[in-house]
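Every protein chain of the complex appears in place save one, which is left out.
Right, subunit A next:
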């Protein structure tokens, strides 16, 4: 799996100068909403500086995720995607902001709402969509479908609520053991924040001062239950008790970037830190949830209008003079075309071959037969390719 397709696309967007954008400003400073802290002496900055290339890159990436998710929604309704599918639209600033302060050597692990994360960690759109369709081109060879998203330094894509967080602690231990200045970001939702495993992970991480950033993407609903109904304390950033925490505007890519920069510095030097990103999902929990029975349409509409991470960031980059409205329209059109092209590539891929059913189960030097439905017709285990 390579970054190629996406990287090339971004390069094209960034390097294009047809509208003379190079004459505009190249750097700007923006205020961000104050970040609440827990057990921290220092605090992240309240203003962040950003250069034009980064800004356009964040915007483009968030827009690609948005378009990809809308495409997935559309394809789900056409029954090209079946089964379970959890969309990320509304939360784009979370993964984009965190990634902006990470290096490719840092690790990320997340739960089932993984499409945006897979993309931001380098999986091209066509491989993500192909996985959703259950096609060979998928990032897990089409063997898992939605939530089965993996790539280098991105450990998935996990289906059991909260189960990925202890893994994150283990991965963080590897960073510490190797003495590298890298971290592991372990994401979970406000729903998972009430799973016992999370607290076991906090304890181990603090005990062994692991370079872990625990990220609670608080989108305000754990499936159909609002945070107030599910959590005795909705101050998720304080729920690591002895672990310091930050509460960040998860709808602002710059605030998330700054908080992550701060958190990473802390994690490498001091040990674990918790970061609550206050965000929102526009879609229901999954495709079988219309997302309207436990929240009002007005609530969703109001957030779309006032807090949308992409719209607001677009305003910022225009006001900073990085781009004109015309430039943004061009980027949007290219993003749309890019997602269309990637969709076509994914659709052109075929379903995994039957022998894949007995592939990737074990590592073995000797031929291994996999017991099947009848004893006269055993499958042969296939080595991974």
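Definition applied: contacts are C-beta pairs under 8 Å (C-beta built on N, C-alpha and C of every residue); 3 or more make two chains touch, one makes a residue touch a chain; residues count from 1.
In the analysis below, contacts and distances are computed from a predicted model.
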{"item": "Hidden chain of the complex, named as in its UniProt record, picked from \"DNA-directed RNA polymerase RpoA/D/Rpb3-type domain-containing protein\", \"ABC transporter domain-containing protein\", \"Probable cytosolic iron-sulfur protein assembly protein 1\" or \"2-oxoisovalerate dehydrogenase subunit beta, mitochondrial\"", "value": "\"2-oxoisovalerate dehydrogenase subunit beta, mitochondrial\""}
{"item": "Touching the absent chain when the full complex is considered, from A:90, A:116, A:134 or A:309", "value": "A:134"}
{"item": "Sole contact to the chain not displayed, among A:44, A:90, A:142 or A:211", "value": "A:142"}
{"item": "Contacting the left-out chain in the complete assembly, out of A:28, A:45, A:300 or A:357", "value": "A:357"}
{"item": "Touching residues on subunit A - with respect to the absent chain", "value": "79, 82-84, 112, 134, 142-148, 159-163, 191-192, 194-197, 222-225, 229-231, 288-290, 292-294, 351-352, 354, 356-358, 361, 370-376, 379"}
